[in-house]
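Here the structure is laid out as structure tokens; the discussion comes afterwards.
With one protein chain withheld, the remaining protein chains of the complex are depicted in position.
Right after this comes subunit A.
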Amino acid sequence: MIKSIEELKQIRDKYKDVLQNREAEENKIRILVGMATCGIAAGARDTINAIVDEVHKENINNAVVVQTGCMGFCYAEPTVEVRFPGKSPVLYGKVDAERGREIVRRHVKNGEVISEWVLKG
């Protein structure tokens, strides 16, 4: 039973996250995780889940996490690409769960490119 407008807002905010993923806004930051066979073998699934989790934790709502096929850097899997709208993409190599979280915190949130992990940018 919802008894007040505040309670209604609480429910709205609780489920808002889920719907965020369904907004296909062009001007969102896209975080692409390579999930081809090579990526999965190298642990890309842990990476992507860590990234999704970190995006939630940091309350970042202008970014989406998308998996993608092989990016052709099998030696450096898991690979993660960060695309800010209107900027050239930055590709990171050998991104494990921990690096993934750090990329979210430093690059996605604060705009700092972590150059030592960059494959090409």
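The criterion applied here is as follows: contacts are C-beta pairs under 8 Å (C-beta built on N, C-alpha and C of every residue); 3 or more make two chains touch, one makes a residue touch a chain; residues count from 1.
Note that contacts and distances are computed from a predicted model.
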{"item": "Hidden chain of the complex, named as in its UniProt record, picked from \"Branched-chain amino acid ABC transporter permease\", \"Nitrogenase protein alpha chain\", \"Isoquinoline 1-oxidoreductase beta subunit\" or \"NAD-reducing hydrogenase subunit HoxF\"", "value": "\"NAD-reducing hydrogenase subunit HoxF\""}
{"item": "Hidden partner chain, residues of subunit A it touches", "value": "1-5, 8-9, 11-12, 14-16, 18-19, 21-22, 24, 26, 33-37, 39-40, 48-49, 52-53, 56, 64-69"}
